[in-house]
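My questions will all concern the structure given below.
With one protein chain removed, the remaining protein chains of the complex are shown where they sit.
First chain written, first letter: the chains are A, B and C, and each begins at residue 1.
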Amino acid sequence: MIRITVWNEYWHEKVSARVAEIYPRGIHNAIADFLKENKRFEVQTATLGDPENGLSDELLENTDVLIWWGHKIHDKVPDSAAERAKKRVLEGMGLIALHSSHMSKPFRLLMGTTCTLKWRKAGEKERLWNILPTHPIARGVGEYFELKHTEMYGERFDIPKPDDIVFLSWFAGGEVFRSGCTWTRGNGRIFYFQPGHETFPIYYDKTVQKIICNAAQWCAPVMFKRLDCEKVEPLEQIEIIEC
Amino acid sequence: MIRITVWNEYWHEKVSARVAEIYPRGIHNAIADFLKENKRFEVQTATLGDPENGLSDELLENTDVLIWWGHKIHDKVPDSAAERAKKRVLEGMGLIALHSSHMSKPFRLLMGTTCTLKWRKAGEKERLWNILPTHPIARGVGEYFELKHTEMYGERFDIPKPDDIVFLSWFAGGEVFRSGCTWTRGNGRIFYFQPGHETFPIYYDKTVQKIICNAAQWCAPVMFKRLDCEKVEPLEQIEIIEC
Amino acid sequence: MIRITVWNEYWHEKVSARVAEIYPRGIHNAIADFLKENKRFEVQTATLGDPENGLSDELLENTDVLIWWGHKIHDKVPDSAAERAKKRVLEGMGLIALHSSHMSKPFRLLMGTTCTLKWRKAGEKERLWNILPTHPIARGVGEYFELKHTEMYGERFDIPKPDDIVFLSWFAGGEVFRSGCTWTRGNGRIFYFQPGHETFPIYYDKTVQKIICNAAQWCAPVMFKRLDCEKVEPLEQIEIIEC
Partner (left out) sequence: MIRITVWNEYWHEKVSARVAEIYPRGIHNAIADFLKENKRFEVQTATLGDPENGLSDELLENTDVLIWWGHKIHDKVPDSAAERAKKRVLEGMGLIALHSSHMSKPFRLLMGTTCTLKWRKAGEKERLWNILPTHPIARGVGEYFELKHTEMYGERFDIPKPDDIVFLSWFAGGEVFRSGCTWTRGNGRIFYFQPGHETFPIYYDKTVQKIICNAAQWCAPVMFKRLDCEKVEPLEQIEIIEC
């Protein structure tokens, strides 16, 4: 079983009638719903309004893969909570950062860069090209797929060089974007996936759902281990010099 | 001209007679001295005890390459000072993190990982293999070079995958280490270089000096630019959908 | 089921009493034997002396993972056979190149470099450090393991930058080596693994066996597809200009 926690700042759904109509139970539940169809996934949700901002040590210790959706109120996540999430990724937890989560605290702490990009809300078409069809995250995805209306995110995307670029996006308005990228940090695997603007029903798209399911399997932990500096004895016979 | 600031926590030299003997004017001045022989370098030093911990905005804005040496009192660097240094690297400043600086705050903020490793003080021999002789940082360095007595740093070194591994170390006690690694973060170039234990006269070694000089040239900024999210207009004619 | 073919030039075993004693049925059978213990593997062997050098189109079309052992007579493999193997890897077949196979024709064709290195036969100790414990190929392997007597392979190893370096070796005689490396080429996954000198019983080592089993699973094909240049129609309405 892969224990997945879908975390959502859960703000747009409360303040925008349009978003509430698309995601009446919140984006987190829309994502949890399709994940639950996979019998290998044990899925729970958490939101910023939960105790300890939905990021308690206990919850993190019982999470194999954290899926993060945040957009408008990244700064309401306390630094300490973001550090807890980062620490758990380095120990082994997988992280899937969706859409505007490129600016979320845990993702930026793990990347070390500004994670800034170009953006535009014009509801334009996006075509995501699958440039690494042999990657587990791309399993079952064709050469490309399209989102009819979406928010544009464009290069230059200030991220560390990804381990793999799985998807590259074309936007009708003229931009390109590295829209599906992977990294390994510590013992944890990370996937950033660009689709997800809240005013369009992106998370009901079957290909988007498939990719998030694939990614959850791909970033499930191999092991959890706290990483520390360790003083060690020599493995070969050497003369010890005082120093 | 490349404006270099050599920053040192400047602690061991004050509390250890042995270190003070090797580096009577501090490690920072020993490093500054050989850098000054290059007429393209304009070199200054800064230490933790300076105003604003030697990391004021003004100093950073007048620094092209920051060389960092810290070991014992990383936690005395205020978070705000570390964030300033990180921010300046992302804007374009080069960073050379020496020896124990793998655990310094700015380096860890930029890497996003724990940067932990194995270590041992036994004064053993280290042989650094030059595995990328075509890299500018390896210019003039032979197939390998040796440090007769040094502190051992061993794998697993918890760092993000380097852009390039320039040096790989062999230790007499049985370990190996990625001892010269590069990354690009934002607009800034970063080089981590392992040699430098304070109780041995490492920074008087001619090959170590050459590599630090090469690295200072390699990580000199191409440009400084503050990176931000930017709202942009479409470059192609598209229908704008409200969203 | 993963269909594995273990290919061996099968020369040393015939001309050296020492090698024949260690591997009486050939290195290929020693490798096939431990692979057969995994019920998900369907294992066959092939040798240079077989029809079409053990590399017929039919055999390759029925192979998911090709394990290659060659050392002394790489040049007896016809170019056409090597090209067939390369082509099949690009279509999706996995390749595990063992020990001296760094100089084999298919591996070099896929790498594009000379694949040269330093070497020494002194029967010295090798310690392989597991620097990427979360990689599937390292599953179940500890922080390091040792081979008491082996041939030394040392840097500089002229290979393209690996996707991942899983193992780094320490040799008693003073060298280091990237001894476990992965690449993706076309649709195929490739693993180079250094252990295997024929005059020592390396392939009876349980850790070596575990790694080869892990690697066979890791490089099993996601899909087979012949890659070609493809003329395509526009996906967006554009004015066609004669050109």
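Points worth noting:
The rule is short, and it goes like this: contacts are C-beta pairs under 8 Å (C-beta built on N, C-alpha and C of every residue); 3 or more make two chains touch, one makes a residue touch a chain.
Computed from a predicted model, the values in this text were never measured in an experiment.
Within the complete assembly, C:L110 is the residue of C:A85, C:L110 or C:A138 that touches the hidden chain. Note on the undisplayed chain: of the listed residues C:A20, C:L90 or C:V222, the one touching it is C:L90. Mapped onto chain A, contacts with the missing chain fall at residues 127, 129-131, 133, 143, 154-157, 161, 164-165, 168-171, 174-176, 178. On the side of chain C, touch with the chain left out of the figure occurs at residues 86, 90, 103, 109-114, 116-124, 149, 151-152, 154, 158, 160-161, 163, 172-175, 183-186, 197, 199-200, 227-236, 238-243. By the touch definition given at the top, chain B reaches the unshown chain through residues 92, 127, 133-134, 136, 139, 144, 163, 172, 184, 187, 189, 222-223, 225, 235-236.
Operating definition for what follows: only the chains that are shown with their structure count from here on.
Two copies of one chain, chain A and chain B, touch each other, and the residues they use overlap strongly: the shared fraction of interface numbers exceeds half. Between chain A and chain B the centroid-to-centroid distance comes to 30 Å (mean Cα coordinates, whole Å). Residue positions 127, 133 of chain C each touch two or more of the other chains.
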